[in-house]
Structure formats: structure tokens, C-alpha cells
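Only one protein chain is missing from this complex, and each of the others stays in its spot.
Going by the order they are written in, the chains are A, B and C; count residues from 1 in each one.
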Amino acid sequence: MKSTKFSPATKLSKAEVDRKWWEIGDFFRRNSLWMLMYCTGCCAIELPPAMTSAYDMERLGMGPMATPRQADILLVSGYLSLKTLRRLIYTYEQMSEPRYVVALGSCPINGGIYHDSHAVINQLDQYIPVDVYVAGCMPNTESVMNGFVDLMGQIKNKKANGWKHYHEHFAWYKANQITSLGEVDVHDEFHE
Amino acid sequence: MTIVNVLLGVSVAFFGFVLQTSIAGVNRKVIARLQKRQGPRWYQEFLDIFKLLSKRSVSHGWIFDFGVIMALGGIIATAMFMPLTSTFSPFGASDNFFIFVYLLAVGMLGMAMSASGSGNPWASIGVMRALTTMLAYEVPFLVVVLTIIKLSGSSSLTAIQLFQQTSGNNWFLIALPIGGIVGFLALMGMLGKKPFETYIAPGEIASGPMVEYGGKQLGMLFIMHEITVFIEVSLFVHLFLGGASNIFEFLLKYFLVYTFANLISNVNGRFKIDQVVKFYYKWPLIMAVFQAVIAIYFGWVI
Amino acid sequence: MTNSMSNIEFVNTLVNKHVKPLVTDIIDQFQVGYVVDQNEIHLLLSALKNEGWIQMSYLSAVDWPEENKFEVVYVIFNWDKPVYIQLRTKIDRTNPSMDSIIQIYPGAKYYERECHEFFGIAFPGNPDYEKQLILEQWDDIPPLRKDFDPQAYSDRKFPQRTYTEDYSVTNNEPSKAEKRKLRKQRAESLKGGKKQ
Partner (left out) sequence: MKQMKLFLGPQHPGMHGNASVHLFVDGDIIKRSYLLPGMLHRGFEKAMERKLWVNNISLIPRVCVPEPDINEMAYAQGVEKLLKLEVPERAHWIRMIMLELARISAHLMSYGGLGGPTGHYTLMYHAHADRNSILDIFEKISGARVYHQYIVIGGVRQDLPKGIEKDINAFLDDLESRYIEYRDLGIENPSVVARIKDTIMLPEEVVWELGVTGIGMRSAVGKPYDLRKVMPYARYDQVEFEVPTSTYSDARSRVDIKLKELVQSISIIRQCLKKMPEGPVRVKPSRGQSMRWTVPKGYVYSPVESSRGEFGYYMVSDGGTNPYRIGVRGASYPQGLLGIEKYMPGTRIDDCALWVDTMGICSPEIDR
């Protein structure tokens, strides 16, 4: 009688092989998450304790990275003014896939304390897909760390598919960006 | 040169990669303790590299991609010549010191070419700084190594190891103490450790040459970096620490040298690029020349 | 620094020597405010600067739409005689313009630029005041004017999150009195540490 546990599958289809490779990749990806050092808002002040000795993010395999190309996670730490949003979209599109977005604080969820401000957007997932939200103003370091652990769980369960969603609904995201921003491109020549 | 030699060489390169990646992971834990942290798992470096290889990546033209492959290929070719002990060398007696100097440059130039191909200004600044630093540390290092070659009468690494291991001769670190210090300073520069880590410098030029790399290219550069470190530390072990008569001695010496360099690196800040050049052309060069003169003309060797 | 009230008197005589302030407003021993005419600001500022009020702390404006005026505010400070002087002047709101003070206080350059951005006051004499500084691609009236409504702007431009009804329906929940009863019951059950 043949053992079902150890016998190799007779003939795997291409999709199945791809899926297996993807699962192997997911193992590496969730154990080595590099986040981009981009402090978009005030929740970034809780990141130094998370990165340094008190909570030591590196034991989960996480670390800060210098440029968007090298990074896996885009951390939206807090409120986003229009000016930052332009640069954030620019940064997000530079990152190499698979890429994940973690939004800290209440402000990316519904505007938080700045819900009536003329400069701060109210809802981040209208512009770029968000995988994990960490609520609170500001969230404790423990909850920030918990958010990252949640992201690891999502990657394991194949639920962190924001970047695929961005591909599929690119037109919708772009339309939203244009309604709020007018022009998405960054113009930095204003001083001349 | 037979196919066996080539296979041996490739396995040395692979061994070097595995060795250096594990030791780098262990070192991350050591450094974490220095910084009051727990530190990552010891195999974290492997996870990082395989993660990078599993990501999709963006190309910036064929020079960008070709340069990475050239860098990795050049470095693997260099590592193929590296003897591990005084009795084991993949290509026998052709482990000449100058082969390493020459072939290491191929890898470096491949990386420089690729980084300039990305078109990012930070990358060009980083490449410029990397090449300047290379010019700075090579000169004193070569002077010391030429002294060693003169004393031992051969430029083959195996021969230099055997020369140090014969009874009556000391390790060159002890025989030429000033030269040993210069050699270690140059090693710090080669490894890109901290007072001389000017070309990565995340706080200044956003990780320099690596600024545009992501995904697979960055993974390949990481592999290249690990093998480069393996070559450089092994060179130091063979030239100054008397090589190794068996593989365990090699591993021990390798680990100690790398950890020592890392510990020094982590309690220092980094110099500016002009300070690095001035530093290397001042004290290490004077010390190296002084050591060469007293060792060769006066024969004062401990 | 010791006899602070005399510092205020010193300032008072100094200011009165140069101009006739419309209002004098002594806030406490370290602070005094004057309302002067628009044309006398430069004269007074340069006189005070010569007397040691060399630090310009703050420059901004206040909008008074009922009077159809902007009130431009200058706050200067002297470190040896610690008195903050507020100089205020009201200017016309329909076509606001105030001569720049960067000849006297070079540090005012960016304050004036920001003031122009948020209130629309022109500062002739300042070379860059018309360039945008903090806002980017702004498409409404200057935001710190009283007639600008940020809530309306936000509603118009940024999509709001719409919550599903689960979060807000309270019909099926127990009433307050019932809740209080439940709470009391629970508190009773926890008393004494014994299970009932």
C-alpha cells in the first residue's frame, strides 16, 4: 500500500507548481520584512522604540531600509497631507513587488483628529491599497509591533494582496488620486 | 586546469558564501548584544537574501542588469582561486596574490558600471566614493603585502602560509607588527566597516551605489558582497595570521577577525570621504613604508 | 532684569517718544502691546531694534472680516531687557498690502511669505513673497481667512469613509436602565470572590 504522505504527486500542473513556489517565497518574505524609512506623520515617533532596544524589531527579521526599491513595507505613519500623498504615491509605485502597506494611527482610517482639515486626506485606501491598519492616536509600540505580526499572518494566509488589487483596479485608484490631488505628479521647482 | 579544479573552485565559492552568511548572521546577534538588543535569528541573512531573490524587480536598461551579473561572476571567479588551508587550494599553486587583486577589481567595476547605469545621482556619488576609498586603502596595503612577498620569497598564498607555519617563523602579524596594523586598517576599508564606510552611508547618500537596486538584483549584490567579504577576510587570515593547517583553524581565525572588525565598526562613526583619503595616505602609508624599509633593508623582523 | 516693571515703563517712554500709539495694552511684566498706524510700523521697529529689541519672534496676521480689516502682528524681544513687544496695525482687507520689514529684520522673510500664503497679504519689498511655501497647488481662497470653511473643502475634495450600519444601530441594544441593572448584577456576582 502506498503511503499518501510521502508519495510525490504524479503530475503537477503549472499553476500548482507556481503556487508551491509562491508559498516558499512567502515564507522568506514574511520572515524578512524590510520597511521603508519614511516618516510621513507623527506616529513615526513610536517607531524608534519599536526599532531599538526596547522592543527590538530586528528579532522578527524586520529592519529599516534606505530607499523604496529595497523595501517591502511602506509605513504610512499617521496623517497624510496632500503634499505628502503625492510623494507617497510616487514612492509606492517605485517599490518592487510584492509590496505591503501598513497604516498607523487613526488618521489614515477616517481622518482622525484632522477630519475637517483642508490639508489632510480622510481615507487612505481610496488612493493606495492598505493591508494592515493599526488604530490609535497614537498607537502604542506594542500595537505597532502587533500590526507587523498581523501582516506576517496575512502573508502566510495569502491575504496581503493589496499590490495585486492596485494592479487590477489601477484606473479606480488613479481616478481617486486625481479628484483629490488635481495633479498627481510632483513638482519641486517652486523655489526657482 | 581540469574540470575537477573548476568544480572545487565553485564549491569553495559556495562554501565561502554559506560561511560568510552564517557568520554575518551570528555577528548581527553579537552586535545586537552590544546595542542592548536581542538581535535576529542567526540565519536571518539567508532569509534576507532568498527573500530578495523571490521578489520581482525593475530593470533600468541592460547595463544595469549586465553589471550585476558581471559583478557576481567576477567575484565567484575570484573566490575559485582562494585556498582554504595550506594543503587545500582549488587551483594548486596558481593562488597568486595578484590574481585576487586583479579579479576583485572586475567585480567592483561591474558593480560600479551597473550602479552608474541606474542614472540615480546618489548612486553616482556612491560609486565615486567607493572607487576613491578603494584607491586610498590599496596603496598602503600593497606596500605591506610586497614586504611579505619579499620576505617569504613567493607571491602564492599557499607558499606564504607554509612560510609562516615553518618552525622559527612567526605569523606576519607578529613578525611585522606595524605592517599588521596597516593590514587590518586596510581590511576595515575593504570590508566597508565604520570609520571608512563612506560609500554606503545611508544617513548621507541613501545607501550609495545600492540606491536603485531592488529585488533580484539586490539579492545578487548581497551574494556578491558576502563572497567579497569571504575573500578579503581569508586574504587577511592567510597573509597575516599564518593561514591554517586545517579547516577548523581557518574557521576560528576567520570568525575572530571578522567579529573583531565588526566590533570596532560598531563603536565608531564614519569619516567624510576626504578624511578617509587623507587618513590612508598619511599614517598607514608612512607606517607601511617604514615597515618595509626596516624589514627589508635592516632585516629587523621579529 | 531685576526690576521688571521699570522695563515696561522704559518701553513706554521709548515708544511714546517716537510715535503716538493708538492703544497701549500692558499684559504682564514681560509683555506689552501697542496698536499703531500702518505707516509708523517701520519707524518704530527700526527705533526699537536700535534699542536692543533685536529678535523678531513672530509675524502674522489676524482676520477681522466685520471691520473689513486685517491686523498684522509683529512680536519682538530684547534679551537684556526681557520685554516682548507686540505691535499691531490694521490694514485694509479688500486689497491688503503691507511693506516688507526684511530690511530691518531679515529673519522675517519666510514669515511674510507664509503670511501671504495663508492670508493673501502682499508684502512689497520682499523678493519671494508670492511663491508658495507650505501649500501645494492650492485652488481656493487663502485658508486662514475667516470666510474659508475647511470642512466644506474637505468634504468636497476628500472621500469620506462610509460606515456600515453595524457600527451605529442601537435599537436592539438594552436600554440604559437595563444596562445599569446588568452591570449591577455583574458587580454583585464578582463580590466576595465566590462563585454563586
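Points to keep in mind about this one:
Please note the rule applied: a residue touches a chain if its C-beta (ideal position, glycine included) is under 8 Å from a C-beta of that chain, and two chains touch if they have at least 3 such contacts.
Worth saying up front: this structure is predicted, and the values here are computed from it rather than measured.
Listed by label, the shown chains that the missing chain touches in the whole complex are A, B, C. Residue in contact with the omitted chain (choice from C:G107, C:G125 or C:P159): C:G107.
Among B:V12, B:L53, B:A112 or B:I205, the one in contact with the hidden chain is B:I205. What chain B contributes to its contact with the hidden chain is residues 34-37, 121-122, 125, 194-195, 197, 201-207, 266-275. Although one chain is hidden here, its contacts on chain A can still be listed: residues 36-42, 44-46, 48-49, 51-54, 64, 66-68, 79, 81, 83-84, 87, 91, 113-114, 116-120, 137-138, 140-141, 188, 190-191.
Touch with the hidden chain on the side of chain C covers residues 1, 25, 27-28, 30-31, 33, 54-58, 60, 62-63, 73, 75, 77, 79, 82, 84, 86, 88, 105-107, 109-111, 118, 133-136, 143-144, 148, 150-151.
By our rule, only the chains that are shown with their structure count from here on.
Innermost chain of the displayed assembly, by C-alpha centre distance to the whole-protein C-alpha centre, is A. Chain B and chain C have CA centres that are 58 Å apart.
Those residues of chain C in touch with two or more other chains do not exist in this structure. Residue positions of chain A touching 2 or more other chains: there are none. Of all residues in chain C, only 131-132, 135-137, 139-140, 143, 148, 150-151, 153-154, 157-161 touch chain A in the complex they form. Residues of chain B that touch chain A in their complex: 28, 32, 35-41, 44, 47-48, 50-51, 54-58, 202, 206-207, 210-215, 218. Those residues of chain A that touch chain B in the shared complex are 24-25, 28-29, 31-32, 34, 52-53, 56, 58-59, 61, 66-72, 95-98.
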